[in-house]
Structure formats: structure tokens, C-alpha cells
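Apart from one protein chain that is not included, each protein chain of the complex appears where it belongs.
Every chain is named by a letter (A and B) in the order it is written, and numbering of its residues begins at 1.
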Amino acid sequence: MLKEFGKGLGTILRALFFEKKVTIQYPEQTRPVAPRYRGRHVLHRYDNGLEKCIGCSLCAAACPSDAIFVEASENTDEKRFSPGERYASTYEINMLRCIYCGFCEDACPTEAITLEHQYELSFTDRRDAIYTKERLIEAAPQGMSATPQVTEPGKFTRSVPEMRDPQD
Amino acid sequence: MAKLINLTINGTPVTVPAGTLVVDAAKKIGIDIPVFCYHPKMEPVGMCRQCLVEIGRPMVDRATGQPVLNEDGSPKLQFMPKLETACTNPVSEGMAVFTETAKAKSGQKEILELLLTSHPLDCPVCDKGGECPLQNLTMEHAADESRFIFDEKHRAEKHVPLGDLIFLDRERCIQCARCIRFQDIIAGEPVLGFYQRGRNTDIVTYGEPGFDSIFSGNTSDICPVGALTTADFRFGARPWELKQAASVCSQCPVGCNVTFNVRREAKAGGGYVIKRVMPRQNEQVNEIWMCDKGRFAGYQYTEAESRLMATPAGLDAAVGQAVAKLVESQSETVFLASGRLANEDLFTLKQLAAALHAKTYLYTQHGGGEFTTAYGLTSGADLGALGKGDTVLVAASDLYNEAPLWHLRLKAAAQRGATLIVAAARATKLDEFASFVVRYAYGDEVATIQALPAKDKIGEAIKNANNLMIFYGSDGLGLAGTTALAQSCAELFSISPVSQLTGSPVSQSASFPVEQLTGKPEDRTTEQPEDRTTEQPENRTTRKSNTGLIGVWSTPNQQGALEMGFRPAENLAAELAGKTVYVIAADPAGDDPALAEALKAAKTVIAQDILTTKTVKLADVVLPAAAFTEREGTYTNGERRVQRFYPAVPTRPGTKADFALLAEVAKGCGIALEGRSPLLVMNRLSTAEPAFSGVSYETLSQPAEQWPLIGRSDLYYGGTSYENKLGLGVTLALQPKADRQSSTVSGLRPKENEFLAVPVTKLYDLGATVAPAKLLSAHIERSAVAALHPVTVEKLGLGAGDQLSVEINGAQFTFRAALDASISTGVVLIPRSMGLAISAPALVKLHAAEKA
Partner (left out) sequence: MPHILLRHRDIPDIKNIEVYKQNGGFESLKKAVTTLQPKQVVEEVKASGLRGRGGAGFPTGVKWSFLPDNLWPHYVVCNADESEPGTFKDREIMTYNPYQFLEGVAIACYAVGATEGYIYLRGEFYPIAEQLDACLAEMEKQGYLGDKLFGTETSIRLKTHLGAGAYICGEETALLESIEGKRGQPRLRPPFPAVVGLYGKPTVINNVETLTNLPYIIEHGAAGFRQNGTEKSPGVKIFSLSGNVANPGNYELPLGTTFRELIFTHGGGIPNGRKLRAIMPAGASSSIIRVDDAVFDKVMDTPMDYENVQSVGSMLGSASVILIDDTHTMDWVINKTIHFFKHESCGKCTPCRDGNYWMLHLTERIHAGQASAQDVKLLDSVAAQVYGKCLCALGDFSTMAVRTAIERFPEDFEKVKA
């Protein structure tokens, strides 16, 4: 009996001193996620600060849980949000409905929306679960102004970038 | 009846009338041949080459004239070496068409590829995306990779406003010329054209201001790509997000069938809002078209800032107050209602007034309605069937401005060979298409109409017409004038054989057969005596369904009100004094200062409306009503066709449909009326009103197959107009003839320094149902002109566009002066609903306005 006891204790001691620990002190410590992990959505910008999202609503069409809502408006050179004529004046994702399937990424013609690595989503009010465009969009790159921008006429006439052989 | 031709398409036999095009014949048996430039409403041009098919024709031995047979005895087919276009080839006997062979398919595919090579990849941002023929065909047929170099693609301007309502994307345009041909051929306003040639071919507008047409919106519907977009819907929503609500346009008496596209919007707090108005097919009313007023002002007024909201005390309190007033006044009440109300509302009102023994008046300046109920159109009427041998008279009406779709359809009728007579005091757009134009001086309307039969050719055309259709309007006329005009128009039927439309000549109006009141319209056909040859030498045995008198009203349902016996008051102001006045869907105070005074002199004013009008402002009790977009109901159009509209958006809180409000008021007064559903009201209405017998929501909502087939998955065929799935409407039975009156209109004679001011209707005005349409404000502004003869303008020391001051009954008003050489020098045309109250011809003083 003592033999078994000693064997068991040995296992514990081995684990305690020789094996790598798997428990981490969340939330002080966080575990890195896989590169293609599907966390909360982010709306991206071009390097010049313009929004990639053109308000085409294809993400909403692709969404199997009807979590995305888009309303579009027209850009002008004086008040430009995105290249081309159309931009999303309202962009909302209901994170309670979202199933993080990533179809929105696939549907996006401008690679404006991606599911990133943020997974800490908890709400005390159901309304807080509706992420508006302001909460979804990334900050303008260093030195670039956020939208709307005043742009040179005739420079940003096309909505869909010329993507040759898009990767991934 | 055209000869019938037998042919096979992909082996399926089909029999169609001679002259049918292969593409249409295929369509009839459900075979879709892709097209871009072809449109079933227009002549083929064979430009896009998308409809390439193989066509075999039976081989004929030249020597013997006998068909050459195969060994098995079947006729040997002869094929052209090249593919042929299905849209330009009419069918011929024994033809065999193959649309699915490898050769045909590759031909179609190759054309599609070429179209796509110069088309941008805009689908995600394009308003047409989702209902785009090119997109659909690409998904179906095209290769998924381009063989060409992207950088060598044709680039063009993407944002070209053709006018303020239509935007062109030159890169998306596939040069099918549908828009150009629509404007040239159907609208008759050739303001678009091609510029440059080859790959540089562009659409340009020759209009000044740009795209100066009142039918411009239709070009966007028939555009097979997203090259033409409408200002109201640009980036508004994706087509697949939209829901459809069938409705009827409320802007004029034509009653165009429309579809409201709605969706929920964050901007509207998550509620449903109307995003756009699209035509809905009804070949007997508006075909697949609609005018820009209906499209861009169709519903905007129901969302106006001046929309009446629930009073703080609540709707019930307001109803309670109204009840208290009515209980007190009883028969000392005057109800005043306009043709903006639905049939159900008017019927409920009629019952309420009858129970109270109160008077009801129709609020309109357009009289003569009693003739339209007796001489109007009956079942089977269709402006689209007018043609050779038929005569149409348009009297004192500028249809282009008053009822654009009738203008369009009469233009088409004239081009099909109908004799179009336009009698007007000024030049109208319809003159161009008329066989005869009769010009008279304002004031001579009745005499002119009475003199028509005596004229050689015109008299002939009226007397010998297969069908005689008369439109009468109110151009330059008030209530008395229009009534007299209606009577003189109705009298024309007595000189034409077509007067037998009701089985009895006009002169025997007393002997109106009873069965005509109750029987179904079709029954009368069989009762039509065929041996009328004793009276009429011509052998006319068919019933004259396309014969009748049509009033060009200013409201969508004046005809319905007339059918229920509502009539205007000859002296309305006098009728109101000291009474409790219940005004529904009308703004007498806003229209005429005299009526405002009369309302102030009334004991109590109860106003029921959807907008905050001047009348509402001076009312003691206000009842906010639901707009037609928020409820069900029916309108009777000028052709006496009852048409049903359906709710598109939810009723605003604190408002109710007019009939429901009236029923609640009635309930308070101890009168039990139906207020639950308009369907139930219609059931009662059809029993109580002989004209409406046989009309029910069920019959109203019966669709029928119409040609061309449109609005299905093959959007390339007919455009994005909607198929009619919710009813074509029912035409009313005729009523007994009105007693003939002998009214005389005293002509006004201007004294020195005076001018005869006459009211005319403009398409775009400041009326409560038009002005809230922000997109049209520039068009309204352009219409706000008083027209004078050039000589007069010069005499006044003015030029076109200068400010002209009009002094009427001591009141001053300023218009921009416009030139109209077709009127006499002593006349000034004052637009209705443009700020200056003018209900009938009046004498005015004119002078140049002082420069600000």
C-alpha cells in the first residue's frame, strides 16, 4: 500500500519540479492565440487613413446569423471616408448574435473586415454588445488623419482596389 | 387578328402571331434568350448582339417552290453561316430556333466576355448589384478569369450627373441605347444621345437643364447595368435587403401602380422606411412606367417634418372632443373632404354624415364630375388599345403636367393611328402628336367644344370614331367653367355613334336600364342591341369599351368620391359660416384666404389630416390620420378603375387611418360604423353603392398574366420594374345619367390695365404632397413662373425671368415672368399651388416688381 502511495507522490513531485506548467495567471497573463484565430472584428484602414470599408453590405448578406447591419452613403472629395463613391455611414455588429464564423471576411471585397485576436467580450447591457463603426475601426496610421478627409479631386474614384491574385 | 405562325424553339413547338420576334416567342414558352439592348416595349435595334442563336428555315427548292425534305420526310432546314440575333428576326413558318446549341452558347458567351472587358468590377458598390442583368448573366455564363490585361481596360468617368435626378457612370455603360431610345420613342423627349464613337461612345444629355424630362427615372429601371442611378436611391440599400409593398401612386388621377421598397434603418431608429418607388406593371394603367413626380415625390410628403403627430392629450381625447362638437351641432355640420381620401374613408364619411343629416361637400375646384360617373369608361377600357379609327379629344388639359402617364399613353395611341384632337388655349406638349390642334381664347372653352362637330375633319373624326375618349381638364378654369366644359364634352357623345356605350343615346337619358346598375359590367355586352343599324349606318357590333369621359382631376381619388355622390359646393365660403366644419384631407385655408376667413367664421373647425396645414392650425380639434403608405385602402382612378394599395410602413403612433378615425367619431355619436378593416368597409361599400357592385378586396387583388413578362429573374428582358402580383383593379359600372343643367359661365372681360389671370397646373408645385420632396425643389422653383405673351412682357418693360408682380383682389404676389407665345396678350397664366390663391379666372393688375 505504501508502495502505491509513494508512486503517486512521485508522480506529483515529478510534475511539480520537472514538467512545464500549463496553468497561467489569466487575466494578468494571457495565452497567445493561433495566427488565424477568429476573435472580434476589426475594420481596417489604408495607409493613408481612408477606411477600407465601402459599405457594400456583402458582409451583412453573407452573415449566417444576421449580426451585421450596414447603411451606406455617398463620399465627396470634401468629406471622404473611403475610396470611391460609397462608404459605410452606419456599421454595426451585434456580438451576441455573431458566431465568429468569418464569412464576413470572405465576403469582403476590400479586405476591410477581419476577425482578430481579441476575445474578451463581456457585456452588462445587451446594447453594449452592438459594436458600432467607431468601436470596430482601427486607429488611423501614424501621421495620417482619420476620416472624413479632404482629398484631391479625381484621385480616389474607385471603390474596389486593384487586387491581382489576392493572397489567402 | 394577325396570322398565326408555327415554329419550334429548342424543339418545343410554339404558335405566335406573325410579326412576333423570336426572342418574344421564346419568352412565351419560358425560354430565356439573354438580351441587353432589346426591350419588349421598344423596336429592336440588334446592337448588343447578346441574343445570338441558330435559326433554321425550311429549305425551298427554287425551281419548284416546293419545300426540300430530308430522307425521313421532315423539312430540311437551312442555316445561315453566321449566328443570328433573336431580337431582330421575326418568326416565320416552320422556323427552328436553337438557343442552347454549343455554337449559340459560345456566341453568347463571347459577346458577354467582350461586354465585361470594358465593364468595371463595381458590383459591391453598384446600386444595380443584386438586380443586375449583366451580373446575373455573368454568374451564369461567363468565364471566371479575364484573358486580358487589367491595366489596358477602358476607363471612363464614374460620376456624371446627367441632371439632378439621374447620375451616369460612363464606365458601367454598355452602350445599349435603351435610355436614349426610351427618351426618343416612348417619352417623346429626346434629350439623351450618343457622343463620340467606337469604344469612346458615351451617353450625353442635350437637355437644358440636364436630362430635362419628366420620365427620366424610367431610364434607370430599364438600364441593364448600373450606369444610370437615381438620386434618391444612390447607395440607399442593396436590392436584396429590400422588402416590397404594392401601392398606388397618390399624385394624380392616373393611379400608377407602384411598389414601395422598404427596409429597416438605424437612421429611423430601427423602423421600416421607404427607400424607393418603383413602377409596378399594369398594362392598362401605367404599363411599366411612372413619372418623376411619382418617383421622387411619391411618398416623401408622408415623411415631411410637418407631419401631424399625436397631440399630447392623445388621440382618444381628440376624438372625444370631436364627438362632443358633432353631438352638439348634428345637422348643422358640414363635412368637407377631398379626393386624397380612399374609397373606404369616403364611404364611412358618407354614412356618418347621413346619420347626422349633415351636408358633405367634395373639396375641389374641378367640377363636372357628375358627367364622368355616367359617361366614364367601363370595364375593358384600355388606353393601350386605342388605335386606328379611334378618336381622343383632350379639352382644356395639359396632360403632360396634370397626368403625365396619360400624356405618354395618348402620345403612343396617336402614334398607333388614333386621331388625337387637342383643344387648349395654349400650346401643350401633346400638340406635337395631335392630328388636330384647336386653339381658343381662355373663356371660350364651351363654345369651342360645341363648335367641334361642325368642323369638317374634326367633326368627321368625332362622328365616325370607333371609340371616342374625351379627357377634360381645368386649364384656365374654375369650378363653374369645368362643369360647363364637362357638359359640353358629354354632349359630344350624342353626335357620335359611340354614344350607345350604355345602350341608350344621351337624349334618352331618363330611360336608363336598371340592370345596368346592378349587373356585372360584362353582362351589358350581350345586351347591346346589335341591330342598331337603323340608327347608325355603320355596322358596329362591338361594344365601345374605350369610349367615355375622363376628368383630369388633381387628386388620386376624386373619381371615387364622385361615384359615391360627393359634389363640390358652388359657393363653399357661404356654406361654412356658423357651421361646425369637419375638414378631412383638405386645406381650404391654405389654398384660399377667403376660405380661411370663412373657416374663422365657422362655429367650430375639426381638421383631420396627415400634415400640419393652415386649416389644421386654425382648427379647434385636430385628428392626425395615417398616410396611405401606412394603411390599406383603394383609390378609384380617372378611368374609374378601383385599385388597391397595401401598407408599406407601420402606422405612426397616435394616428389612425381616416376611415377608422371617422368610425370612432361615429361610435362616440352613437352611430355604429365599420372601423376595423378597410376590407370590411369595402364589403359594405360594394353593397350600398351600385357603381361599386362586384368590387371586393378579393377581385381587386386578382393578378392576370400581362405581356410583356417583366420583373422576373430575367431582369435583362424588361428591366427592374415589378411584376404585378397583387391585382390589376376593377373598373366600376356606370351610373344613371346626370340631369342636364343649363349653366352659363359669365366671361370676364379685362378692363384697361387689367389682365385675365387663369389658373394652370404645373407638374411640380408647392402643393402639400409635392413640396416636401427635397430632390424636386429646383424643379418646383423652375415651375414657379407666370407666363405671358412675349409682347405683353415687353410692354411691361420686362424680360423672361424678371420678377413680375401680380395684384389680385388687393393682394400682391411676385412670380418670375415666362414667355408663352401661344396665349393672347391679355392673359397671364398663374400656376396653381404656387403661393398665389387662384381658384378660377380672375382679373389682375400686373407690373414689374421692384428690384430688391
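FYI, a residue touches a chain if its C-beta (ideal position, glycine included) is under 8 Å from a C-beta of that chain, and two chains touch if they have at least 3 such contacts.
Here the structure is a predicted model, which is why all the values come from computation and not from measurement.
Novice: Mind giving the shown chains that are in contact with the missing chain?
Specialist: B
Novice: Sort through B:Q175, B:T378 or B:T636 and give me the one touching the missing partner chain.
Specialist: Checking each option in B:Q175, B:T378 or B:T636, the one touching the absent chain turns out to be B:Q175.
Novice: Looking at B:C48, B:I458 or B:V681, which makes contact with the chain not pictured?
Specialist: Answering carefully, the residue with contact to the hidden chain is B:C48.
Novice: Which residue from B:Q66, B:T201, B:S713 or B:T825 sits in contact with the chain not drawn here?
Specialist: B:T201
Novice: Residue by residue, what part of chain B touches the chain that was omitted?
Specialist: Given the touch definition above, chain B has residues 44-50, 52, 81-83, 88, 107, 110-111, 113-115, 117-118, 147-149, 152, 154, 174-175, 193-194, 196-201 touching the missing chain.
Methods note: only the chains that are shown with their structure count from here on.
Novice: For chain A, which residues are in contact with chain B within the complex?
Specialist: 54-58, 60-61, 69, 71-74, 84-86, 90, 92, 109-110, 157-160, 162, 164
Novice: Under the definition above, what is the set of chain B residues touching chain A in their complex?
Specialist: Residue positions touching the partner: 120-122, 124-125, 129, 150, 158-159, 234-238, 240-241, 265-267.
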